[in-house]
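With one protein chain withheld, the remaining protein chains of the complex are depicted in position.
Order of writing sets the labels: A and B. Residues in every chain begin at 1.
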Amino acid sequence: MIVAERLSWVLKLRRGHKLNMEVFFQQFSNGLAIGGIYALIALGYTMVYGVLRLINFAHGDLFTSGAFLGYTFLVSLALGQSAGTVGAILLVVLLVMGVAAFLGYVLERCAYRPLRRSNRLNAVVSAIGASIVIQNSIMLIYGPQVLVFPAGMKPNVIVEIFGLNFPLMRFFLFGASVMLMLGLYFFINRTRLGTAIRAVAIDQDASRLMGIDVSQIISLMFMIGAALGGAAGVMVGVYYGQITFTMGWIYGLKAFTAAIMGGIGNIPGAMLGGMLLGMVESMAAAYISAGWKDAITFLVLIVILICRPTGLLGERVAEKI
Amino acid sequence: MKKIAAMIMLALLAWAGPGGAQEIKIGLMCPLTGDWAQEGRDMQRFLEMQVEDLNAAGGIKGIPVRLIVADDGGNPRSANLAAQRLVESQVAAVVGTYGSAVTEASQGIYDEAKVVQIANGSTAIRLTEKHFTGFFRTCTRDDFQGRAVARAVTRLGFRKVALVHDNSSYAKGLAVEVEPLLQAAGVEIVYYDALTPGERDYSTIITKMKTLSPEAVVFTGYYPEAGMILRQMQEMGWKVPIIGGDATNNLTIVEIAGREAAAGYYFISPPGPQDLSGEEAKAFMAEYEAKYGQMPGSIFAVLAGDAFKALVKAITEAGSDYEAISSYLHNDLKNFDGFTGPIAFDAKGDRVGDLFRLYRIDGEGKFVLQP
Partner (left out) sequence: MIKALPPALVAFLLLLPPLVCSNYWLDVLNAIGVSAILAFSLNLIVGQAGMFHMGHAAFCAVGAYTTAIMNTALGTPVLWTMPLAGMAAGFFALLVARPIIHLRGDYLLLVTIGIVEIVRIALTQDIFGLTGGANGIAGIDRPYIFGFRIYKPSHFYWLIWGMAGVTIVLFSYLERSRFGRALNYIREDNLAADGIGINSAAYKLGAFVLGAFWAGMVGTILVSKMTFVSPAFFTFWESVVLFVIVILGGAGNLKGVLLGAFLVTGLPEAFRDFEGMRMFCYGAAVILLMIFRPGGLLPSRPGDYNVAEFMKKLAGPAPNPRSGEDKRP
């Protein structure tokens, strides 16, 4: 009798334990999904920073404009009607990346290039101004209301793995983020243009002497950064379905955090930082408190920076201002 | 340089001189920029249409009404200036605003300047506990709504719920009211926490709640987050009813969540823009929809409309000075036919009567009034 009771108690514990592991994996995957998006946006930050040493506060708003452009393309151009939704989304992502790259180019030309020779903080203020301008332009063009991507845009398939439910889109999203990141990584490290970019990042004047058109490289970096931001915007729009003109602010801040966490200016650092940030957020919300989540995340960030003052993968270099 | 700045300032001062003579000015303080810009825009549209209609019908006793709009940016410090600006424009009374902290920052100014203010979206309890004679509101207080939510939960028979807010003063205020009421009614609260508004991914919180297996989720925040929760709950294959407050009374919620996921969502609210009962209200809403291509996003624009209507009534009956308007609104306005039902104010300036109804979203995405 007693033995049976004991046994059932142990079994209960076991079952509870198994359940907890299941929940843990579920939360882990939630964290990865969020982290993938942060990483993608953080890439844009890091790229621009790597070359210009400029914190592009408008990056979050380029992300928003990507989401809204994606909405326009999908809804107005009736691309969603064509049968292959995945194909349509891919096409839209490419279109948006193009337009966002153009926006990034214009932004760099108008707001940052005149300030390239001045103090870095002045360019930061110009970026804040640009952020206000973009955000309010979106509000004036699309109106302040929440826009919703047309239903049925995304395949609502739910995949079951080891008894856990995952929306199929999450895999697409994550896969797309990783693909873009890897592509970028190889572009920077394996191509001629990438070499030029790295050269400019290290020393602009020396690169100029070596025959690299520094202005062009900087424009290019802005375009790539903006395109990545725009792509992230469309993906978030399609995946989560709702977009507002103020959404870039919070994502921008998170991505900035991710970039810093990994060591700003460092591409693998942005990926790692993004994933880690998503994970910390998810675990904090799951096991400590959802309301304190962001505070906990920032605390973790501060602790990381106290231990490693240039982020997880950042190089220890003296800064010249 | 400071000189120049001061001169610019003086020039601006001269430029912001007095307006026309024979008209009654009514101020509207609303968030036209910032996070709540949608609410502000709808409020402005709603009142502009009302003013147009009113002036077409001859204004108040033949005197045209002019609406003066001031953007409060959804932020208390900016609201302080918006309020001073309206006072300076010599408005007879003010409608607005949305957020409680924003309204609170303006209350003192209107009180000192003796301008009647009717807020339309500020539900924090203490706003009407300050005994400002000229402060009214057409929305109800957190505690009234808290009672309505608790009543709905017990009536629907849930014994074990998760309570989620979003740390905004509105959502948290409501959650704080709901919590003890539910506990008193013997409902177990297995989860009580806040999500971060503006994020898109709430799967972590949903996973967490799922492990605690509540019978229902009470969410006191706004509709974009409610929509996301509905949608992601469905994606995670977890279906329990959600009960929300009046900030989720917005047709967009069905679009955000998707029709299938939204089905079965309950909320407590005054009658929404789409199902106002009076003939006049219906006609007005149709006119609004024809003009702007959509209904107002939420109930708060309609409540601003109610505030305006009550003001016009008071000015027509009692004249446009502070004492007359406030005493009329306090004592003589009874059962006045507003958009959202009869309007009357009590001694504190709170709206009298129980506006709250329980709604449920059906499979078609329609808001159905529950008996």
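As a convention for this text, a residue touches a chain if its C-beta (ideal position, glycine included) is under 8 Å from a C-beta of that chain, and two chains touch if they have at least 3 such contacts.
These numbers were taken from a predicted model, which means no experiment stands behind them.
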>> Based on the whole assembly, the unshown chain contacts which displayed chains?
In response: A, B
>> Among A:I132, A:V178 or A:V214, which one touches the chain that has been omitted from the display?
In response: A:I132
> Pick from B:N80, B:T154, B:T211 or B:Q294: which residue touches the chain that isn't shown?
Replying inline: B:N80
>> Please identify which residue in B:I24, B:I60 or B:A124 touches the non-displayed chain.
In response: B:A124
> Can you name the residues of subunit B that touch the chain not displayed here?
Replying inline: 1-3, 5-6, 9-10, 12-13, 16, 32-34, 37, 41, 69-71, 73, 75-78, 80-81, 84-85, 87-88, 99-102, 104-105, 108-109, 112-113, 124, 126, 130, 167-169, 171-173, 176, 194
> For subunit A, which residues lie in contact with the unshown chain of the complex?
Replying inline: 49, 55, 110-111, 114-115, 117-126, 128-133, 135-137, 139-140, 253, 256-257, 260, 264, 291-292, 294-295, 298-299, 301-302, 305-306, 309-311, 318-319, 321
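As a working rule, only the chains that are shown with their structure count from here on.
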> Hey, which residues of subunit A end up touching subunit B in the complex?
Replying inline: 19, 23, 26-27, 30-31, 33-34, 37, 136, 139, 143-146, 148, 151, 156, 158, 165, 167, 236, 239-242, 244-247, 249-250, 281-282, 285-286, 289-291, 293-294
> For subunit B, which residues count as touching subunit A in their complex?
Replying inline: 33-35, 37-38, 40-41, 167, 193-196, 198-201, 203-205, 207-208, 211, 223-224, 227-228, 231, 235-237, 252, 255-256, 258-259, 297
